[in-house]
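Here the complex is missing one protein chain, while the rest keep their positions.
Order of writing sets the chain letters: A and B. Residues in each chain are counted from 1.
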Amino acid sequence: MSEALTSDNHLPAGAAAPRRAKPVRRFLRNPQAVISALVLGVVGGAVLLAPLLSTDPGAAELSKAFAGAEPGHPLGFDSAGRDVWSRLLHGGRNTLGGALIALAVALSIGVPSGLVAGYYGKWFDAVANWAGNFVMALPAMVVLLASRAILGPTMWVLMVVLGVLVAPSFFRLVRGIVATVRGELYVDAARVSGLRDRRIIARHVLIVVRAPIIIQIALVAGIAISLQAGLEFLGIGSGDLPTWGAMLNEAFQNVQRSPLFMLWPGLALGITSAALVLLASALRDVLEDGGTPPPRPRAARRARVSAPTTSDSAGARAALLSVRDLAVSYGSGASAVDVVRGVDIDVAEGEVVGLVGQSGSGKSQTAFSVLGILPEGGRVSRGSILIAGTEVVGLPEKRYRALRGGVVAYVPQEPMTNLDPAFTVGGQLVEPMRLRLGLSRKAAAERALELLRQVEIADPRRVFDAYPHEISGGMAQRVLIAGAMSCDPKLLIADEPTTALDVTVQAEVLELLRRLQAERGLGVLLVTHDLGVVADLCDRVAVMNAGRIVETGRTAQVLTRPQDPYTRTLIEAVLDDAPARPAWVAPRAADGAEVPA
Amino acid sequence: MLRFAVRRLAAGLFLLFVVSFVSFVLLSVPNLDVARQLLGQSAPQHAVDAKTAELGLDQPILARYAQWLGDALAGDLGTSWFTSENVLTAIGHRLPVTLSLMLGVTLVTAVLAFLLGVWAGVRRGAVDRIVQVLGVVGYALPGFLVTLVIVLVFAVQLRWFPAIGYIPLTTSVPGWLSTVTLPILSLSVAAVAGVSQQVRSSVIDVLRQDYVRTLRARGLPPGRVLFRHVLRNAAAPALTVLGMQFVGLLGGAVLVEQIFGLPGIGSMTVTYTTRGDTPVIMGLVMTTVVCVVVINLGVDLLVGWLNPKARAA
């Protein structure tokens, strides 16, 4: 048991994420969230306390029309001589109250129906989904106007209609998330644990939809306020009920005389809506996990590395690929993390070199840096990479590009995600050949068909015309190999080329790689975690752990007589030679339990 | 592709049918005494009854709907109760105004949103943050408030454009331009904000895809990868959002036309709904929904063309 623990803890530190602060604390640390919440709080408070803070909004003194501020009337008087401050506060009550009704209706329709449709599916889902799409295809403003013709000019009733109109935004959101959660293994596990559906929804499903619903509430509130104010602005709300929209309408009528009247209701409306949307976007950062770290400045990614000094550490360098003291870093300054720390590796012409290690060992990062295609944020921070005699660290992008495809080619791990779904297989094969070899469309197509034949695809014409989603994984990997071969490279970087494939397909693809390698005299850098694949294909092998190479040598020697302790652990974990489980014997304990006393 | 198009078209027609039925029934429920309203309080009862029969309001709802549907399929949307105008002609006069607005907004949005979105998605950093803030603000402010500010600044203060009125394209091109520029600008703000955010996030998403890395590894120039592969894959979700924005734009047009005094479908909707003129309201609802269906069909076909997988769905 103790042995189990220690080797388990060997895993790279990056595998386990650090603890995150509680949402409340994260909220308080986010200035955008705090400020927009404060603004909304002030607006809400002022509006709630309107009767205490102001006078009767309907009281008009015609003599005071358009009069400026005076004590007790801080914002002056409107065109009918009514107090602007009172109307603003009471208008806020009606505007925000209306939005609140719409929101409540939308929530009470959208969330439960979304939960049921997403969790149980079947006919209810089909019907509700159609209804949702139906409502979303209706222009809300036109429907509201039509409803007014039916229901009369009562603002509160119209807000209920508005609630129905925006309900699909909650329905869709909840339904989508719940349907995903429903397919999660942890829900299956909860069912197997004997939990009732009710409890599963309460525990596992609601906890996941909670945050998105809160965010959506802020967004929909903004939309509801905006539509409500728009209706009132058109002057088709409830007569002379004060609202921000109606105030704007009055002000707009008098825009030539006194444009400043639009300022107060406009400001109130603008600030409230903006605060809601800003709150929503801040809540998204606070509540949703895995917020992407801010992208690193572009300048750093392009940073040139000082030209490498000639390596004296590792003897003669191979002609095809020679890597010395390579380091790859993510992030900059104090937070920089090295994922590759001083790797030396050589591939001679016609040689297959394996690079093995467990996840997080830095083997794929090494491969990417040879090709110059490190993911965003990663960079070669030290070392030298020679490809066919050309130093590529610090090489201008244009010259580097000339090497890619032509001298060094790449076979990726996941066949299905490495083909562009929008183009046919043929189109994707033809494009680089036309560009790089200057072939005509026809010549390139012929060559592509020939390549498909070479990678042993039975019906090249059909595959040529197919889209990636129409072919199988094994087929897609052959297509990717054909693509890598298309411009006659000298060096192949294969990153776990068979990991995603079934074992029988893997054997065929390995066979294909071996044949192509022998026919074309390719040098291959084969990145893999599978020691069997190494044994099958590689002349030499380098073992990587935690960003460093711990052992290099001939394949037979490393696999059968490993020198390094880590290599030994790795090889001991292989189950090939472990004995098969002996036949079952009835356990005495179980027997005893079954036999009645 | 053809089967896909036919399926989408059928779904659109079905939607139209349901909308027409639901609105017709709902509009008939209040059962206002329309004939009395038209003839005035002093009219004798037999005249009112005769008017009611003339309008067909003595029939049961379903019969009236069947009648309306039959006429509509034959290209006749009836006449207004209040003005005796032919509904189709009235809408026909006003539709070009609204459509020209929509066309302008769609063009402006497509160009600006894609430029901003791609720029932000590819460059990231400060540019990205600026575009994101603009997006949030443009989305946050109520559309008609933005319109009012635009009127205040460009028409009232600077007097660059007229605040009100419409000059048809056929009368004078510069005149038309001067009257539609501010409305188009007003409507575009929210649309550009929404669509550019979607373009930005899908560009970032596609740039992270494995196949983009593989294309780079094949030695394709970055510009080609961006414009041929990234843009094509990022365009589909952005177009979907553009289609959804369009539904909102039709609503926005109501306010914008009202503010700028444009004789389009939107201002017509306001006028006739306040009066409860059922044949005209039906005509207007059907027209807007036809617009939505056509746009969605166009978007679906474009997305299907861009993304072969969507065709199968």
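Quick note on the criterion: a residue touches a chain if its C-beta (ideal position, glycine included) is under 8 Å from a C-beta of that chain, and two chains touch if they have at least 3 such contacts.
Basically, contacts and distances are computed from a predicted model.
Participant: For the chain that is missing from this picture, which UniProt protein name fits: "ribonucleoside-diphosphate reductase", "ABC transporter ATP-binding protein", "Carbamoyl phosphate phosphatase, hydrogenase 3 maturation protein" or "Chemotaxis protein CheA"?
Facilitator: Of the names offered in "ribonucleoside-diphosphate reductase", "ABC transporter ATP-binding protein", "Carbamoyl phosphate phosphatase, hydrogenase 3 maturation protein" or "Chemotaxis protein CheA", the one UniProt assigns to the missing chain is "ABC transporter ATP-binding protein".
Participant: May I ask you to name the displayed chains that the omitted chain touches in the full complex?
Facilitator: A
Participant: Looking at the full complex, which residue from A:Asp56, A:Glu70 or A:Glu184 touches the chain that isn't shown here?
Facilitator: For the chain that is not drawn, the touching residue is A:Glu184.
Participant: Write down which of A:Leu52, A:Val192 or A:Ala334 is the residue touching the left-out chain.
Facilitator: Candidates A:Leu52, A:Val192 or A:Ala334; residue touching the omitted chain: A:Val192.
Participant: Looking at A:Ser108, A:Ser359, A:Thr390 or A:Gln563, which makes contact with the chain not pictured?
Facilitator: Counting the whole complex, the residue in contact with the absent chain is A:Ser359.
Participant: Could you list which residues of chain A touch the chain missing from the display?
Facilitator: Chain A touches the chain not shown through residues 1-5, 7-11, 15-19, 184-186, 188-197, 199, 203-204, 207-208, 289, 358-359, 474, 502-508, 510, 529-536, 555-556, 559-560, 569-576, 578, 580-584, 586-587, 589-590, 594.
One rule holds for everything that comes next: only the chains that are shown with their structure count from here on.
Participant: Distance between chain A and chain B based on Cα centroids, please, to the nearest Å.
Facilitator: So the centroids are 31 Å from each other.
Participant: Note which residues of chain A are touching chain B in the complex, please.
Facilitator: Contacts found on chain A: 134, 136-143, 145-151, 222, 225-227, 229-230, 233-234, 236, 248, 252, 255-256, 259, 262, 266, 269-270, 273-274, 276-278, 281, 295, 297-298, 368, 371, 373, 375-376, 397, 401-406, 409-410, 412, 414, 417-423, 431-432, 435-436, 467, 469, 480, 483-484, 486-487, 493.
Participant: Under the stated contact criterion, what part of chain B meets chain A in this complex?
Facilitator: So the residues of chain B touching chain A come out as 15, 18-19, 23, 26-27, 29-30, 123-125, 128, 136-137, 139-145, 148-149, 151-152, 156-157, 207-211, 213-222, 224, 228-229, 232-233, 244, 247-248, 250-252, 254-255, 258-259, 269-270, 273-278, 281, 284-285, 288-289, 292-293, 296, 306-309, 312.
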